[in-house]
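The complex is shown incomplete by one protein chain, all other protein chains being positioned as in the whole.
Per-chain numbering from 1; labels A and B assigned in written order.
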Amino acid sequence: MTNSWTDIKNTDLVVIMGGNAAEAHPCGFKWVTEAKANRGARLIVVDPRFTRSASVADMYAPIRQGTDIAFLFGVMNYCISNNNVQWDYVKAFTNAPYIVKEGFDFHDGLFTGYDETKRDYNKSTWEYELDADGYVQADDTLENPRCVWSLLKKHISVYTPEMVERICGTPKDKFLKVAQMISECSSPTKTMTSMYALGWTQHSKGSQNIRAMAMLQLILGNIGVRGGGMNALRGHSNIQGLTDIGLMSNLIPGYLTIPTEKEATLEVYMSTRGFKPLRPNQMSYWQNYKKFFVSFQKSMWGSAATAENSFAYDWLPKLDLPSYDVLRIFELMHQGKVNGYICQGFNPLLSAPNRKKLTAALSKLKFLVVMDPLQTETARFWENHGEFNDVDSSKIQTEVIELPTTCFAEDTGSLSNSGRWLQWHWAGGSHPAEGRNDASIMAQIYLRLKALYEKEGGPVPDPIVKLDWRYKDPAAPTPEELAKELNGSALEDITDPNDPTKVILAKGKQVVSFAALRDDGKTACGCWIYSGCFNEAGNNMARRDTNDPDSTGAYSTWAWSWPVNRRILYNRASSDINGKPWDDSRKLLWWDGAKWTGYDVPDIAPTAKPDVVGPFIMNPEGTGRLFTRGMMRDGPFPAHYEPFESPVVNVLAPKVRGNPAARVFKGDMEQFGDAEEFPYAATSYRLTEHFHFWTKHQHNPAVMQPEFFVEISEQLAKEKGIKSGGWARIWSKRGSIKGKVVVTKRIAPLTCDGKTVHIVGIPLHWGFMGETRKGFGPNSLTPYVGDANIETPEYKAFLVDIEPIPGPVA
Amino acid sequence: MAVPDKARASYEVSRYTTGARINHWVTATSLVLLAVTGLSLFHPSLYFLTGLFGGGAIVRVIHPWIGVVLFFSFLGLFVRFWRANLPSRSDAQWVSHPVDVLTGHEEKLPEIGTYNAGQKIMFWLMSLLIIVLIASGVVVWDQYFYPFTTIPQKRVALLIHSIAAIVAILNWIVHVYAAIWVRGTISAMTRGKVTGGWAWRHHRKWLRDILASRS
Partner (left out) sequence: MANFEFVLPPAPTSNVKPIFGEQDLIRRSASTITPPAKRQTEVAKLIDVTKCIGCKACEVACLEWNDLHHEVGSNTGVYDNPPDLDPDIFTVMRFTEWVNPETKNLEWLIRKDGCMHCEDPGCLKACPAPGAIVQYSNGIVDIDHEKCIGCGYCIKGCPFNIPRISKVDHTAYKCTLCSDRLAVGQGPACAKACPTHAIVFGTKDDMKKHAEGRITDLKSRGFRNAGLYDPPGVGGTHVMYVLHHADQPELYAGLPSNPTISPIVELWKGAVKYVGLSALGFAAVVGVLHHLVVGANRVTAEDEDNAGKLKQGRS
């Protein structure tokens, strides 16, 4: 989230698209209810299904899954055509005026530079024209045909209401109503918030779905303001923390990146990071990259990381591939190239796509370690559970080791919520006899590994042997110790640069924030964005003060949010070019003539003059990007692409299947089905009664939704002769499942490009372990392909067929 | 004229077999138990009667089962006696002399067969009531039959059940009073026999028929 849950109460319009907040985030949804009840805010839901969110919405519009970009560009086109643009914001705070290089273009669904054999682009033209000083050229009139604004207008002109209806199946009148409601938020005194989740991310163009809405929000001037923003609703209580801490194959904590093989030295590594400003006088915050990186290295290897050894740069692993995401790792496993897999708090057998392939892959491992508080399906992948897990156990030689862990309620620590708040919590109960918390298990594994390396040596023992492991009990680091390490501390006395005799931070003290970090090895910090969470003021994450001056919804003294307790990112954009708030009734940050002041921690240097430094300081140009240059693999603008399995062809580019830049492994392309064989558009989703694959292990939630089912429209039910409450078989090119059928008005057939499209809804909470009845999940059917940028699998749009079957004999 | 307290019996006539008497008393007992248990739940002032059975919950459990006993027991009586209760020509005459009936001036009434019209009316009324009671009782016997009817149907059943029960108890009161008032009657159901005089007085035609059949 750019904003926070509590900030949603400040909005005028909530758009839930690519998510189902009421269903999947009912507790956070209270802030929508709050905005509706106290501000008269309106709620729009755009979804293939009439969801629980839709049940309390003011406006619902249906959409075919996987066509969000067409819809959003349709809205953007409507806004621009009707002059519903917050011009002052667009001109000052976005890259709309910047001139793009000659040669950049878009034809037949492809941007310039596409290489079909590599399924990748040469992105050299996806760049601004720079002047002699290295600054971008701009046309403040927005009239230059090569400026971002002109290119954008041209790019989206095809998305007329008629085209939206043709692609998305959204009736024109409903689309126009939605567009009209959204366009009103171009007023500086009206804001819209976007709440989205996996409905946007789990597509082969998931990142671009989000980009499209972010662009719309920029045009409407809704980024950085109260009640606005791009608000990703995270699917686990600490999934925000997972990405923050860098638990991804290509990241280290704080969104720093793992070096690639080509970056053999720290100098080379740094040469492509720490971007220089692209506008005069602009602040480019990533110029501090080295301070964060070196401090991270110091937190890892302490005194063993020295200037002489480039702060142990060599000890970091180097990527030979862009990433080892879940699809890649299971692909490698499937090829027999993985020996062991540690599965910590993760149930891939149900949550990764194409279950048949997953089972085959896991069967090729030598060992599988599962760390979980529950008996997961993954831990029992080898066990025959009849049709629910039809494996021949005698043929599987994988050794499975289960290490029972504590669950969140049994340990102390912090959870990072969707709004980037780190909220400390305390153990509410003790764990069952054999359970241990994850940190102590990892410590035990580490200590044994270290002992082995010390005893036996090996090619590169240093990264393990020299790891800085100064915990009071090395076998069980405490949450407080780990949190302090993330915050960072001074390793030596740090003196005032102007007065070397003056110690500003004594050795051993916690740093106040990342502003104190250094690139000379005098500070250590495990995760720079978390710096400030546990400083000399104490554990800020444990704060529970509900004081909220002027009821802005910031709650700045409740817990702690990254970065530096900032509640709304880009908050400088809440005021105009002169630092005057866009909306006096919703002031957030303003220029008092000498400095920035307001309710939130400024997302800019406090004395940076408003008309000089742009608000988006994480971008070297200082502006929000309508055109992302080469940052995205699949295009500097989003474009409508059909899902890899789509009931209709891409009407804008019939030759393009799926997202042309999405990675497809050898053999998986053949496993995509087409509409002739599999006529129905399926989608997967969650139900409010359950939390992923967890609450099915708990009795009461199991009572609330006891049994797996699929949902279809009354029309499809009639066509197929399927009865509500009856049984059906659903199959895709990759697998077959069966379940009860819920026939509902909430899923209606759509008409896309003249063709009737029936939708099959498949919720995902059932497996063969736990308290509920045994059942199947959509991942037995879903295709093995992910988003072009971050490889989130395409769970939301695929093709199936369905037929009625007799129920099992009881 | 002074009437001797008890006329000496000239002889005795057998009126009910042992089986019929057992059948009757089973019916009578269950009817009384049903009335008591039923009334205890019918009006709060009689709720104390549940104490006789160990509380309201037990009453709730046993009442319907006793009803089942009554139903089958009465069915036995019905099979035994339905022919004797078919209407006859003299019934109309009997009914048209209520004062004589109530004052015991049977000499002014026609000769009566096994049962007089009053008894017959009671018999048929009771038969009907028991069908109504068992049917409505099953409807509200939630423990086993809850799903088969709707709540509005159950409400009607409860109303019918309670009204039918009141009528049945009234019928029973008349029946018992008649047996007490008409002296010499009770022995028919205790020993199975009545005196010749009793038969002559109340059921002369029956007596004639019996004597005729013996000869």
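Everything that follows uses one rule, which is that a residue touches a chain if its C-beta (ideal position, glycine included) is under 8 Å from a C-beta of that chain, and two chains touch if they have at least 3 such contacts.
Source: prediction; values computed, not measured.
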Candidates A:702, A:757, A:785 or A:799 - the one touching the absent chain: A:702
Of A:54, A:197, A:554 or A:569, the residue in touch with the unshown chain: A:54
Contact footprint on chain B, counting only the chain that is left out: 3-4, 6-11, 39, 41-47, 50, 55-57, 59-60, 102-104, 140, 142-143, 146, 151-152, 154-156, 158-159, 162-163, 165-166, 169-170, 173-174, 177, 180-184, 195-201, 207-208, 211-212, 214-215
Interface with the unshown chain - residue positions in chain A: 6, 9, 22-23, 26-27, 29-30, 33-34, 36-38, 40, 42, 50, 52-56, 58, 60, 544-546, 548, 551, 688-689, 699-709, 723-726, 740-746, 748, 771-773
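In the analysis below, only the chains that are shown with their structure count from here on.
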Computed distance of Cα centres, chain B from chain A, in Å: 84
